[in-house]
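Note that one protein chain is taken out, while the other chains of the complex remain in position.
Right, chain A next:
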Amino acid sequence: MMNEPPPTAVPQYADFDFELDNNAQRLPLVLCLDNSRSMEGRPVQALNEALREWTRELHDDVSLSYSVEVAVITFGDQSVTAYRGAEPLHPGMNLSPFVPAHAFTPPTLAANGVTLMTEAVELAMHIVAARKTELRKLGLQYYRPQICLVTDGLPTDGTGHYTTTWQRIVPVLAEEQRARRFRLYAIGVGGITDRGQAVLRAFAPTYNAQLQGFPFRELLQMMSASAAAEQKGEGEEAFEKIFHQFRTQRPAWEA
């Protein structure tokens, strides 16, 4: 569905193409969000609020706003959906879901349906690889992308029953992370079970967390802090510190 490089800009030079003068090294960031039925009500509201607030902060961040590119993938509502900003992309639209952070507007999500987590993670890997190819063709460099998977449940099939298909991507994810193709964050929220958390641990051995409640605001701030660390060229230790502070949900100075 997204095998051909989607056009990201007007094909010829044009002054209204606001990315034309931006040669900054890019940082693709994918939010891979669970919006299945169990997220209904307060949780999905909290997620929407946090996305709006994070977007405002991102727009104001002089360093990140012209480097980070955001794509959103949701899994719930019987399907996996990629968003280009606030707009859901239909299969076959052939558009990249990545939007420069300064122009990003978040979708307003509703919660419903099943948890097609495996397919969502596969799509996340796919769009990251496609965007890299596209950026290389444009002569644009990129930092190591970040994928953030957030869920409160277990992977299911289209009928809502638990499925073991997630196991097929574990070796793929391990190899991709070993080759430093992206950093994967896998965050369990709400009442995620130990079984659900075991899936996230298998996906992201370094950056997984099981959190009380729905601390989406802190989660998105952690993604920004990690993006800033990546821009600075920090070593893995710095990312681990940032993640540790987030996971323990304590103020920085208590860490």
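Just so we're on the same page, a contact is a pair of C-beta atoms (placed from the backbone, for glycine too) under 8 Å apart; a residue touches a chain by one contact, two chains touch by 3 or more; residues count from 1.
Simple rule for what comes next: contacts and distances are computed from a predicted model.
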| item | value |
| --- | --- |
| Chain not present in the shown complex, as UniProt names it (candidates "N-methylglutamate dehydrogenase subunit A", "Protein kinase domain-containing protein", "Cytochrome C oxidase subunit IV family protein" or "Heme exporter protein B") | "Protein kinase domain-containing protein" |
| Per the touch definition above, residue among A:R37, A:K132 or A:R247 touching the missing chain | A:K132 |
| Interface with the unshown chain - residue positions in chain A | 8-9, 12-18, 20-25, 59-60, 62-63, 65-66, 84-85, 87, 93, 95, 99, 102-105, 132, 135-144, 180-181, 221, 225, 228-229, 231-234, 237-239, 241-242, 245, 251-255 |
